[in-house]
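Just one protein chain is left out here, and the rest sit where they should.
First chain written, first letter: the chains are A, B and C, and each begins at residue 1.
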């Protein structure tokens, strides 16, 4: 991605002419704006971007960006996005979606995406609820909360996306807040720039199903931190930091585990597999192995 | 489960008259024997036990035990086992299966089982390969290994089941080795006794697809440890311990996070939901809410 | 003109209380013993966008949503436009709108052509001036409707009182608002339309949506285990179970996905419980593999599929009958299962009970093929007899059978082998998704595979014998026959009644059991017919294809199918049938 040339694009280039279906006050607007700005800052051409989502309020996002988008099926943004990136390494690929999409039905794909380490960015818009289906428990809903599927309070221990991502050794982990556009934009930019699978956990409140105070509640807990580079690679440190103060939520780049991404490894395999051959095998050559 | 009464059962009671299809030298024999012994020690009646598996060499196990068993579909042992336990709390329920079954196709169920914390035991028989399908990469195959699906060496970073289980806050995590029957039996007994979701990671070598030395290779690395009770509850400590010596594999009970299990919570919900009602609602009473 | 059947449409934006108003009407008429039927529709916004509802009221049981709207209330002309494809007006329609939002110029001619009667009403102004809040606007509107068209006022007051029971001040305020509306009409409006509901009050009836009826039916059948994953338009089944199963000592567990939900249900049923999960198309697709497991392991489970517009995510909020083929054929291999379809809200209750009966008696997965149209509409239903059923329990092995127990015994008449459940001494066996011997041991022998497959399919004959319930309407000896299924029943039945009232002969059949195919019932119906009209809400004509695959159809066939998104109207079906009559 060329980022040094004089900037060619403005935010308007990434906007698409479709009014979001989101409720007013929804955190997703913040995420959308952050992505507009991040793409602008990275100055990547709209036609060189692919954004894949699952299903959910948050997953409507690709429809509002002037890129190659896909609002796919629930929980499968990661496989589709990885397929796209692996087949088209020159495209900037993002996967986006909700907490339910990514941690519930899509849970099985997350650790594998992390270990496969395809060079793409996954933005999880966590509202701690199922928005689109109207207010059911999500994997991040706090224990004890009342929802339509937990009318007598939830008895499920919530998941912690950042800790999971760290446990999965995701090569880049950050957290942002839909209400802090500037910082979130920075996180998205850094994530896209990171070579490998990057994960941005975004607190993106759903006032409709978690109440009007959710924004304020979160704003009171967040603190932007700058993790020292030396600590970024430690899983233990990341865990300790997340657990340190139950009353605080860290925003920032929280973990990094740089290593060759899948695309690079695949190129290495190509070279190994061609050993002894100075060209791409022809079809006729492939036939040889079937000669008796 | 009554364990104080004079023992009623012997290992023979749990054996079933079907010859395992496993290769000679397979680690799974050790696991099978450990389960026989554990059930004997716990003295639970064969008809009060349910063992559910997915698909794989390891998943053939239920067929060799004289209990209510199910060799189900690939990757779904955990949902089925949880359903069984929740519907029949008085039954002792185990889920068993391979590394591929549990960490690849079944990955999405593991963290949810852990957070749901149903009172059951999950035994993962990890041979670091796909046995039944004849030698493909598994999620635990070491990077760089040659398998039929990684002929030019694997480029996938392997998963670490114990660390994942800890990250998922599994309420009981242990590791055993198929070649150490006595210790493995202890682990299985402790896991079944633990009230809540317990996970036993078993190193269960596949000589056929990982070579005859796999047993020895593992035997050279393992060390039985006794984690102090005070440290058992710390995720950080568990991580640090696992990472401490890359040349060693810890066997033992490695992590505990005791909390009410799902069945207890469900009973609590029952009481809350009956508030104001001194009996189980009748069908006629249920109809009332539909009166205009 | 005294009306015994009125259709009211209401359109507005998020805050307008359109749906609540409709629900008050339904509640009111039901409490006074009339019948009603209400459909809701929303715009694209997740929340707070435009919404509309359509309520049909009648002294007689209401079969369908009817055709065009008699009385339309719109709080906003802009919102009305967004529903132009769903709101059809009749000649002489009455239109009520807020005087604050005057009728756009271009509507005038259109409505004149329709001979519409229009009233501009100061809904908003009355609310603001007389109740100090805009929120009562919808209840004032109800007052207007009650006065103008004779809607049951007592019932509406009762509905208001019940809805806000917990908030006394609110009850009063709304009762007042209701009065304000009525008064305003009395004092200011000169009635220029002929609609006026005439009725004799009767015993109160129930108000129910199909999803709740399904859940209730399951619980009455003995279901105490529900595993679900949220999906529109099946979500209410889970919500209902979450509210009621705990008190009943049951378990409702929200799973991580539909595969897990189906798996939990298989596990629970293997354990001896009556267990169910409900989903919609995408979830059903995901459950395909688990369905196969239940099939070969002979585990009795019930899967509810509330169909919506497909394929893929499709149109989650709208109805369609397009999962039929997947329900029948989805899952690799020869995997038997039963598919039954409820036809209306009350039937959701009945078929849910029956689904468990079939599953338990035959140890086979049963798919209950509901759809958004019945699942999410509110309907007046006659009080159920929730105790009337001899609920079926699965056959367990006796003591003799437990000696050298063979779970998958072949030598049973119906293919059903007694099933031991955990906790039963001596009944231990391995269930298996792998082909197995009678004892449950894995095998790859051709002869065993063949024998076990035959055993699993043998059940079909007995299921058909016992459960081939069909609904027929009209004249048996008519030459024109209509075939439909599931939620199309209402409009088809009403079409038949209408045609009969016109003195025309037509016959129709709606089978409850769709698969295994009740061939005898179909053949009996086909006999003597010259023309067949097959009606279904999908593009491909799945039902017709399915019938053709089993019956030799000699008749001329008129297939009326279209994609969903909107249920059939009576007029639509009527026109199709009239063409051939």
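Everything below uses one rule, namely that contacts are C-beta pairs under 8 Å (C-beta built on N, C-alpha and C of every residue); 3 or more make two chains touch, one makes a residue touch a chain.
What you are looking at is a predicted structure, and each value in this text was computed from that prediction instead of being measured.
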| item | value |
| --- | --- |
| Touching partners, among the displayed chains, of the absent chain | A, B, C |
| Residue of A:32, A:80, A:129 or A:148 touching the missing chain in the full complex | A:80 |
| Positions on subunit A where the hidden chain makes contact | 16, 18, 21, 45-50, 52, 55, 60, 62-63, 66-73, 76, 78-88, 90-91, 108-109, 112, 116, 262, 266, 269-270, 272-274, 277, 280-281, 283-284, 286-287, 290-292 |
| Absent chain, residues of subunit C that touch it | 44, 85-86, 280-282, 284-286, 288-289, 291-293, 295-297, 305, 307, 309-318, 320, 322-323, 325-326, 328-335, 432-435, 442-447, 449-450, 453-454, 457, 538-540, 545-546, 548-550, 552-553, 562-566 |
| Absent-chain interface as seen on subunit B, which is shown | 21-24, 26, 55, 57, 71, 73-75, 104-105, 107, 130-134, 136-137, 139, 148-152, 156, 208 |
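As a working rule, only the chains that are shown with their structure count from here on.
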| item | value |
| --- | --- |
| Inter-centroid spacing, subunit B versus subunit A (mean Cα positions, whole Å) | 31 |
| Shared interface positions of subunit A, touching two or more other chains | 104-105, 107, 139, 151-152, 156 |
| Two or more partner chains touched - positions in subunit C | 243, 246, 256-257 |
